[in-house]
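Excluded from the complex is one protein chain; the other protein chains are retained at their positions.
Entry: chain A
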Amino acid sequence: MNTESRPRGYLRRVIGSLRGTLSLGWIALVVIGSFLAPWLAPHDPLEQDIDHAYAMPSGTYWAGTDSLGRDILSRIMHGGSVSLLGAGEALLVAVAIGVPLGMLAGYRGGVVDAVLSRIAEVVMSLPVIVILLAVVAVYGRAFTITMGALGVILSASFIRLARATTEGKRNELYVDAARVSGLGHLRIAVRHVLPNITAPLLIQSTLALSSALLIQAGLGFLGLGPEPPAPSWGSGIADAAKYVNRDGWLMVPTGAVLILTVLAFNSLGDALRDATAHAAPSVERRRRVTSSGGTRSDPGHLLDVDGLRVEYPGRRIIDEVTLHVEAGEVLALVGESGSGKTQTAFSILGLLAPGGRITAGGIHFDGSDLLALPDKKLAALRGTRMAYIPQEPMSNLDPCFTIGSQMIEPLVVNLRIGRAEARRRALALLARVGINEPERVFRSYPHEISGGMAQRVLIARAVSCEPSLLIADEPTTALDVTVQAEVLDLLRDLQRERRMGIILVTHDFGVVADIADRVAVMRNGRLVEEGPVGEIFASPSHPYTKMLLDSSLEGREPRKELRHV
């Protein structure tokens, strides 16, 4: 799945999160206070009350007064509109320059991309303050020009971000479809690419605003902000720093407002990012059990699942699933997408996605109650007694490590053998799963081998610690048919050699017919029927099984040649 921005729900999720509410609330307060300062501020920001200089907060001066007896709160409020407008101007300039150029670079690629990317890199490597000092030296303290220059510098990060995200979207199938429909490039960029990269750009915008505010305050601190006595946040802090020995309080109100506003923009960015990531599947998996277990288990069975029920908040996805696996037996778990077959497998491994919990039933493996087992003990079981083969071999190999080190690690950790012995065994296993040059593959990184090879590596790793139960989730679906046939042969041989029990999750009745001893058919989280493979294929008793078998295209009449038009 992809993590596109989802227009309506997206905003609601941002506002709905605590972080989003707090940061948006603070930003709204600052904006209102700043722009309505002429009406809301309790005092004139320039009015001096020399008798009450350095005053602490009181009923008259809520945040105290500064060295000239001016009301600090009023100065913060009046200074705010200058600061915010300046930051906004910098952001506008940055977006107006950065987004179109970045999208152009990402969409066109080639020379255009190379030139624009180098320019962006040069701009990003320039020291911001030094450049701005130069701008001030040339143009004087014209705040608009300084902030415009800041925007130009900040645009580099927008170029890079827009380029990277556009490049990712450029090869999406819906962009190809739009090209096939005869749409022009500009229209494709605006209608098909831009809406799908707004989320990261929005996040970048909040970060740009906060850094613009900080840089601005820095300039003000150096005395290069708006001309005194006009109030600004930077000059307020500079003023406070000058008299910090006489009155430490001076620093507090202006500093706090600046810090809180910068923090608010940053955490708004976090809230936006969280809302975007919301749709992405999480890799973190936990086991939650509320079932008391204590159900039936047959001593002759390797694995017993009895009356299993799995719930996610608000929906029950598996109910009353009872099945078993004997040693040396292949059980195929068949069903269409959403049938709960993969969730059943993950429940056995104790790897349900966040929010998922087993609320009824029991799972017994080799005599021990898995649901009663502490997490640590279960983790120790996984990879040793119980192993797993995933559907996508590539995403289950770490691109940063060689195949060899990924093979050796579980051996060293689980079997407590030396690295040399582990290496010897890993090479033997690679040879066993039909890899011709085990030494070369051992030294390779995952991107250097093919998908079929990667699946062989994962099978070798899964059986390396001699598990008695292997759970394979669509292990051949991502492979070519000729490779699939070889991988199924390999699984069958290993299974017979080691008398492993296998649970094979699949949607393909051809695969079932090839390798399974028994079949369990699932639909909508429930078991529809279960039995020996010969019986199910010869005389399915449930209409759903019959429908699934009938929808196979295998054995149907091929379409006749077109005679005449």
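In this section, a residue touches a chain if its C-beta (ideal position, glycine included) is under 8 Å from a C-beta of that chain, and two chains touch if they have at least 3 such contacts; residues count from 1.
Everything that follows uses one rule, which is that contacts and distances are computed from a predicted model.
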item	value
Omitted chain, identified by the protein name its UniProt record gives, among "Na(+)/H(+) antiporter subunit A", "Molybdopterin synthase catalytic subunit", "Transcriptional regulator" or "ATP-binding cassette domain-containing protein"	"ATP-binding cassette domain-containing protein"
Options A:Arg118, A:Arg141 or A:Arg191, residue touching the unrepresented chain	A:Arg191
Sole contact to the chain not displayed, among A:Glu336, A:Glu392 or A:Glu409	A:Glu336
Touching the absent chain when the full complex is considered, from A:Arg118, A:Arg179, A:Arg316 or A:Lys377	A:Arg179
Sole contact to the chain not displayed, among A:Pro127, A:Pro299 or A:Gly555	A:Gly555
Hidden partner interface residues of chain A, rising order	1-2, 4-7, 172-174, 176-184, 187, 191-192, 195-196, 336-337, 451, 480-482, 484-485, 488-489, 507-514, 533-534, 537, 547-549, 551-556, 558-562, 564-565
